[in-house]
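Everything below concerns the one structure shown next.
Of the protein chains in this complex, all but one are displayed in their positions.
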Amino acid sequence: MFNRKIDKKIPVVILGATGMVGQRFIELLQGHPWFEIVALAASERSAGKKYSQAVQWKMSTPLSLDISEMVLLPCDPNMPGRIAFSALDSDVAGDIEKKFANSGFIVVSNCRNHRMDADVPLLVPEINPTHLNLVRTQKYGNGMIVTNPNCVVIGLAMVLHPLAAMWGIETAHVTTMQAISGAGYPGVASLDIIDNIIPFIAAEEEKIELEPKKILGSFHKTHIEPYNIVISAQCNRVPVMDGHMACVSLKLKSKATHAQIVDCWNTFQGVPQTLKLPSAPQNPLVYMHEESHPQPKLHRMAEKGMSVSIGRLRACPALEWKFSLLSHNTIRGAAGGAILNAELIVAEGLV
Amino acid sequence: MFNRKIDKKIPVVILGATGMVGQRFIELLQGHPWFEIVALAASERSAGKKYSQAVQWKMSTPLSLDISEMVLLPCDPNMPGRIAFSALDSDVAGDIEKKFANSGFIVVSNCRNHRMDADVPLLVPEINPTHLNLVRTQKYGNGMIVTNPNCVVIGLAMVLHPLAAMWGIETAHVTTMQAISGAGYPGVASLDIIDNIIPFIAAEEEKIELEPKKILGSFHKTHIEPYNIVISAQCNRVPVMDGHMACVSLKLKSKATHAQIVDCWNTFQGVPQTLKLPSAPQNPLVYMHEESHPQPKLHRMAEKGMSVSIGRLRACPALEWKFSLLSHNTIRGAAGGAILNAELIVAEGLV
Amino acid sequence: MFNRKIDKKIPVVILGATGMVGQRFIELLQGHPWFEIVALAASERSAGKKYSQAVQWKMSTPLSLDISEMVLLPCDPNMPGRIAFSALDSDVAGDIEKKFANSGFIVVSNCRNHRMDADVPLLVPEINPTHLNLVRTQKYGNGMIVTNPNCVVIGLAMVLHPLAAMWGIETAHVTTMQAISGAGYPGVASLDIIDNIIPFIAAEEEKIELEPKKILGSFHKTHIEPYNIVISAQCNRVPVMDGHMACVSLKLKSKATHAQIVDCWNTFQGVPQTLKLPSAPQNPLVYMHEESHPQPKLHRMAEKGMSVSIGRLRACPALEWKFSLLSHNTIRGAAGGAILNAELIVAEGLV
Partner (left out) sequence: MFNRKIDKKIPVVILGATGMVGQRFIELLQGHPWFEIVALAASERSAGKKYSQAVQWKMSTPLSLDISEMVLLPCDPNMPGRIAFSALDSDVAGDIEKKFANSGFIVVSNCRNHRMDADVPLLVPEINPTHLNLVRTQKYGNGMIVTNPNCVVIGLAMVLHPLAAMWGIETAHVTTMQAISGAGYPGVASLDIIDNIIPFIAAEEEKIELEPKKILGSFHKTHIEPYNIVISAQCNRVPVMDGHMACVSLKLKSKATHAQIVDCWNTFQGVPQTLKLPSAPQNPLVYMHEESHPQPKLHRMAEKGMSVSIGRLRACPALEWKFSLLSHNTIRGAAGGAILNAELIVAEGLV
């Protein structure tokens, strides 16, 4: 267990503070034992306004008074803070994150821009904490950029990881049913999604087919050797508020039994669990034996939204095994995942 | 084209007239050029009541006055009529349908009970009209039993059929997102499905993995030789009123191009189209090029709910091809499919 | 009954053709016996594009090929056509409609801009056909501007009118539950309305409290004498696709019985019914005796969406009577209402 001496909380800033993921960062960081929000930044349009005036707050926990009163800054690194959580739009995130890293910020990003850069860790602390060493190859001085994966990929990779470690995975086929919060705000029009399904999410299938290879890859001093796996994804938007479901079929590289796979998931523990990081769930993976579980409404908040729920493991006539999984897309799949990344960075002494 | 001389309409009865599929039968048969409803039957509990008093009418077209006033009969074959459309609960359908066939009724059933019987056609007129000859092996005298497949399977089999005929299909993987009307009334509780997904539908995956083999099979005088295909299904209930979506991945037995597959679907015509049967859609399969189509809300009513919509054909890294399909579960997938079966039976001179 | 000699259909254009109401106009005018769409106009941004490329078609009936191929024009009166149906945004509608009227178009508008102008009829053909005479006070030469009321007001005014005529109405209190299609597209964000209610619709309550006074008013050669009634409105947006519900309480000026009121509604017939105008419902008002009716999903399409459904009339301890009503907001409450207006204009010989 890692005990951080709490002389003083680490000052953090949030870039893109008014969007859905930015709001989740604020919600999850309220009362955080290690981190303290010292600045909020947003687009030029919002900069200069009080946060409460610029935001359309959509979280169900109320906005605290001190955050309400903060004046939004432009996304310029000339601000206090040691860690910058980035929830920026991807059309501006690339450059802004580099500027903050160059100015000495530890940029912990939820954006896709730098995820596949050779020197940037695509970090899921339960899976690949060693990838954090990649930052030593970065050229940002005291600063660095660390990313977390796409909102579907985090849950998927967490479920695949212990199987890959134990038996190897040859092929995985993934059909997703994704919540509307994943599209931001205003995002999906109600006329488009009530009583409906949209069988397409722009650029999503590509990420799901690509990112897990890096995440599950092995670290070799200066680079990541990608994990050799074939992934096929079919993505759908469904009328669910939060929580991405995935139906997965896969073929392992060696033989496993049903009991072994379930056991492999249920006993899985990673570095965040060993270190008891503040945002780490006790059980990162939970297999549910009830045949109609997991369900978004009932299980997305498992362990405060940081645990991944799995169910319905059974033989797949087409590949080998099939099952369903659920993870919270804006907590474990975005803001919560990034905060856990930052906690690992602190525990590794990189701050 | 088949022109039925309209001396007189054929008298038909509906078994299980108060349920969701029973209601669809009534809606679709209003104004039918060949068939006329002469009796409605339901459970003992409802028998003796006026239809309008026994039913909770859920269709959006209003109930006609003459149907409203009909008195429900018990499910006893001692009633007028030549064709009996069956929308009974499967726990009673098996015996009742046999009794009606034995009494000389042509039983056109939507129930699962006799679907896999060796002498019962599992009929989709666009796919396997020759299977209708199986009824010559039945022992019901003037009567017979003909079934249509499960609500997901009809659309799926229609989409697979021309591919199987042209290139052969080795393997198909299907993930469904199924509408709540498929669960009957009252069916799915609102507390269970609003803002939610249920990743399980009892006994559904088994049917999807089994029924297409018979449907796509070949007729050999007295039996059906099943089509050799591996199918894997993962079924989900989603908050959509009508229209089952499926994400399909498959491996063909020989090589095809994207253009050839799309063309194969778009030019497909079956016997119902040639005969211009009253309920036959002009285009049973429609490939949509817009990448976010098909969608339940927009396309389930294509050609009055009798056409199957397909979209997003692309390479699948895990199998070979993947795409999405949509069909209306209580029209093409149930009552409308059964009515088309009855029309084929008439056109084949079996009435 | 009015029989229009059909030498030739009247050429009509649609202003604001890509929005939700514009789409309804196109849907409802397909196959119209009197009118033929000869041009579609939209904002500068869309002008020059094919309609199918500029529109996100949201109707459940498919777009016809000839409309798909039409090239959108800018909103300039230099185009063919005799009647211009206006579904423009209200921030531009005011001037554009005047220009079209000045150029000789009969502008039949769904927009709010000119509704309360002293010389513009706020027309509901079942209620105030004589108000059409107001156009004789307009200064547009061959052109004119005629408007229909707000989407809630049409149904409300239709239900109030026969009561006002028979007993007089002193006060009406209206709480609405309004469908999302009323907010246009993209309109209400799904994150804002799934599992939610928004107890506010901008500028809506003002219209509901004001417009009925003019509609129910009496025509005096050159002006409308408003009807003397107090109305209070409370408006809510609810997760319903189409169909505005209203809970109404009212106080009559003289005594009526329950049976008299129901009878007054059920026997009500207006000029459109007498003339059998093509879009006129046979029964503009239908009182339903089932205590859980009317419901948006079941009854919004009553008589193709042109009839208003009423239910649950009972004593109100606070005022005098209370009941629920339902009307289709984009058909009777918008495009369908405007088309009926145009039909009355034709029948009155004003084209």
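Order as written gives the chain letters A, B and C; numbering starts at 1 within each chain.
The rule we apply is simple: a residue touches a chain if its C-beta (ideal position, glycine included) is under 8 Å from a C-beta of that chain, and two chains touch if they have at least 3 such contacts.
Every value quoted in this text rests on a predicted model; they were computed, and no experiment measured them.
Participant: Decide which residue listed in A:58, A:99 or A:112 touches the omitted chain of the complex.
Facilitator: Counting the whole complex, the residue in contact with the absent chain is A:58.
Participant: Which of these, B:58, B:98 or B:253, touches the one chain of the complex that we don't see?
Facilitator: B:58
Participant: Taking the full complex into account, find the residue in C:198, C:256 or C:350 that is in contact with the omitted chain.
Facilitator: From the options C:198, C:256 or C:350, the contact with the absent chain belongs to C:198.
Participant: Identify the residue among B:28, B:132 or B:180 that touches the chain left out of the display.
Facilitator: The single option touching the absent chain is B:180.
Participant: Of B:97, B:126 or B:195, which one is in contact with the hidden chain?
Facilitator: Considering all chains, including the one not shown, the answer is B:195.
Participant: One chain is left out of this view; which of A:194, A:247, A:261 or A:331 touches it in the full complex?
Facilitator: A:194
Participant: Suppose we count only contacts with the excluded chain; which residues of chain C make the list?
Facilitator: Residue positions of chain C that touch the missing chain: 171-173, 175, 177, 195-200, 209, 230-232, 234, 236, 238-241, 245, 247, 249, 291-298, 311-312, 316-319, 322, 324.
Participant: Mind pulling the chain B residues that touch the left-out chain?
Facilitator: Against the left-out chain, chain B lists 20, 58, 180-181, 185-195, 239, 241.
Participant: Given the full complex, what residues of chain A touch the hidden partner chain?
Facilitator: Against the missing chain, chain A presents residues 57-58, 60-62, 194-195, 297-298, 301-302.
Criterion: only the chains that are shown with their structure count from here on.
Participant: Find the chain most remote from chain C, comparing centres computed as mean CA coordinates.
Facilitator: A
Participant: With over half of the numbers shared counting as same, classify the chain B/chain C interface as same or different.
Facilitator: Comparing the two copies, chain B and chain C contact each other through largely the same residue numbers, since over half are shared.
Participant: So how far apart, in whole Å, are chain A and chain C when each is placed at the average of its C-alpha atoms?
Facilitator: Spacing between the chain centres: roughly 48 Å.
Participant: Roughly how far is chain A from chain B, centre to centre by C-alpha average, rounded to an integer in Å?
Facilitator: Once rounded, the distance between the two centres reads 43 Å.
Participant: For chain B versus chain C, what separation do you get between their C-alpha means, in angstrom?
Facilitator: Chain B and chain C have C-alpha centres separated by 40 Å.
Participant: Can you tell me which residues of chain C touch two or more of the remaining chains?
Facilitator: If we look for residues of chain C contacting two or more partner chains, we find 58, 194-195.
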